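Down below is the structure, laid out as structure tokens.
Missing here: one protein chain of the complex. Every other protein chain is in place.
So that you can tell them apart, the chains are marked A and B in the order they are listed, and the count of residues begins at 1 in each.
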Amino acid sequence: MKVSSPDFKNIASQALEDKQLQSALFHVRNNFTTKRTKARHDLPEFDALRDSARAIKDHTLAHLDFYLDHYEKKVIENGGKVHWAADAAEARGIIMDICRKTNARTVTKGKSMISEEIGLNEFLEANSIVPVETDLGEYIIQLRGENPSHIIAPAVHLNIDQVRDEFRKKHSHLSPNRPMVEPQTLLSEARQVLREKFLTADLGITGANFLVAETGSSLIVTNEGNGDLTQTLPRVHVVLASIEKIVPTLEDLAQITRVLARSATGQEMTVYSTLSTGPRRKQDVDGPEEYHVVLLDNGRSSMLGTEFAEMLRCIRCGACMNHCPVYQAVGGHAYGWVYPGPMGAVLTPSLIGVEQAGHLPNASTFCGRCEAVCPMHIPLPKMMRSWREREFEQHLEPAGHRRNLKLWAWFAKHRTLYRMVTSLAARMMAIRGGSSKRIKKLPMAEGWTKHRIMPAPEGATFMKLYKRRLRKGR
Amino acid sequence: MSSREKIMEKIKGSLRKKRTVHTSDEERRQAVLTRISEHPRGVIPASASLPKQDLLLQFSKKVQASEASFKLVKSYAKAAKEIMSYLQRHNLPPSIRMGSDYRLEKLVWEGVPPQLRYGPSDGQDLVCVSHAQGGVSETGTLVLTSGPENPTSLNFLPENHIVLLRKKDLQNSYENSWKALRAQYADEKLPRTVNMITGPSRSADIEQTLILGAHGPLRLHVIVIEGKK
Partner (left out) sequence: MSNIDETSPSREVALFVTCLVDLFRPTVGFASIKLLEDAGCQVHVPVRQTCCGQPAWNSGDRKDTLDIAKQVIEAFEKYEYVVAPSGSCAGMLKIHYPELFRDIPEWNQRSVQFSSKVFELTSFLTEILGVTEVKAKLNSKVTYHDACAGLRELNISGQPRQLLESVEGLSLHEMDDSEVCCGFGGTFAVKYSEISNSIVTEKTANIEKVTPDLLLAGDLGCLLNMAGKLKYQGSKIEVRHVAEVLADMCDGKPIAGRG
């Protein structure tokens, strides 16, 4: 996917003016957060499960090499094939290769953020293979030529009119005057169109929410059933997953899945949770003949052992972005790549470099809500701060900000001068505020005063007044 | 060096950086094997720990809360009756597709039997009938395993999916469900697909409005067979 993260501020600006987007984001703000709160409330063991899930992932990551090894053995034992891809280009090449070897022309896809990360669709299209997104949200944005704006609800930025217009345009086999008022009608249309694709696809690509080392299985969770149709009907099933998706056992899977859906949509369980192990068996009457797992590194192995390692615990639930005031204000496209919101702010610099993704960890108030709702206890603000530190070391932040900060810090370390400057400032601002006690414009802080009327200070600093008081003997 | 080797080297190198307790590779390998063979259970919620006599009630509540319909019958004969009744209720033609599950042969049809079709679904079926391997009352979830007995396509292609489940195959938790699966499939060798299904297909991708029948079945009907006491 093309990177537009450096353009965060501009895209965010436009997003704030976009009335349509703002009304769509209103749904995010009210829906997801309320549902998660209720789900947590209904499960007294929720926080204990979070602790357990965190421990499982930490253990797994500390033994990742051996779990991957065991996993691979099991996949092969069950008749599947494992391919290792060090980076995005290699992963694309492997999948293309599988398509060629199996004569695949039409490919259906379950929702996979990794496939966005490696730019799979564009690559397949350039090679005359038609990838069809089957998750309803992904299907809609594929028609619109857009990128997903949320990791589990990719079309959350759209309203129903936009969907209607798109279907009217693209479903040209249907009467242009057909009534399309109800969402149900739109869904039925998509169902019909995609049903045909499901049945004729040669190859199906899914992601994996988890890979289970014990059994060599992959797990996908959906509400629509599109992932299942994608992986059951075609001759070939390809699973595209990053290496940190591994969990040790089925019991570990149960621990983590108990917090996954609840954190994401407030459901106890998604409608379909499917554990797949190898291709069809000899006696099976349906199912794919081939089962391929493409294991992608693309930067994860380098995150281990660093201050960003904890990001590898992420289970892609989306709770962080649902609760983030910045995401709620600007939506996902502003983040400029595959992963939006707080988890995107931490992960994106690791994957595409902090030079390009610099804005993301900076566009945060550090309110901490993301960490508070993360089922895996990932310290997101702390890692965003680590990125800010890296940027500071590399002088990547705007020169003006660095200068102002250094100035402030210098004064803070030179108390006497600090007192003088602050006393002066207090007096000047009080005078400037005039009788109305208002400051309309502040140097170095125009952004602040553009939208607020600055209350004037009291005319003297506390330290000065306190000193006076002490002298007077109170 | 192959990509596999490259990635493994990277992982080992990165982990070595961080390790405060210096465990050897052999110790780490052993730790992995031990966890896998012992597969320890973690936190089991109270709602997943109900005694056997309370499972049916919990299961039926959760199934219905997931927008599926539920019916308890005493026998397979009664189940057959319920299937016919379902077809009539929903104005469906008397035609169903099933797999070769031996338990489905116990369905005895009164009067004119429905047209029975076998094998994988071609997408044209209005009604498919499957027999579940088990159920998880913790979340009102059906567990279905792939095979000629219950082809996976029958779970996803029809508009109506009717699933039979024996009351005795109900488990209270996922952990106990895995236990039953392992016993059935001789530890660590699962079937191609284990589907855990909770309600009919749905999507909220259009303005966060929840609609049923996204790609999978529009309706899910669960028939639990009580069997002999």
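By our rule, a contact is a pair of C-beta atoms (placed from the backbone, for glycine too) under 8 Å apart; a residue touches a chain by one contact, two chains touch by 3 or more.
Keep in mind it's a predicted model, so treat the numbers as computed, not measured.
**Q** Quick one: which shown chains sit in contact with the chain that's not drawn?
**A** A
**Q** Among A:D42, A:D97 or A:E458, exactly one should touch the missing chain; which is it?
**A** That would be A:E458, which touches the missing chain.
**Q** From the listed residues A:L16, A:A55, A:M96 or A:V130, report the one that touches the chain absent from this view.
**A** Once the missing chain is taken into account, the touching residue is A:L16.
**Q** In the complete complex, which positions of chain A touch the hidden chain?
**A** Residues of chain A in touch with the missing chain: 9, 12-13, 16, 325-326, 329-330, 362-369, 371-372, 382, 385, 387-393, 397, 401, 405-406, 408-409, 411-413, 415, 418, 422, 425-426, 436-438, 444-455, 457-458, 460-463, 465-466.
Rule of thumb we're sticking to: only the chains that are shown with their structure count from here on.
**Q** CA centre of chain A versus CA centre of chain B: separation in Å?
**A** 29
**Q** Within their complex, state which residues of chain B touch chain A.
**A** Chain B reaches chain A through residues 2-4, 6-8, 10-19, 28-29, 31-33, 35-36, 39-43, 45-47, 62, 66, 99, 119-123, 138-139, 141, 146-148, 151-153, 155-157, 173-175, 178, 188-209, 211, 213-217.
**Q** For chain A, which residues count as touching chain B in their complex?
**A** Interface residues on the chain A side: 24, 27-28, 31, 43-45, 48-49, 51-52, 56, 59, 62-70, 74, 77-78, 84-86, 90, 134-137, 140, 153-156, 158-160, 163, 183-184, 186-188, 190-191, 194-195, 198-199, 213-215, 217, 223-226, 228-229, 232-233, 243, 248-255, 257-258, 265, 268-281, 283-287, 295, 297, 301-306, 309.
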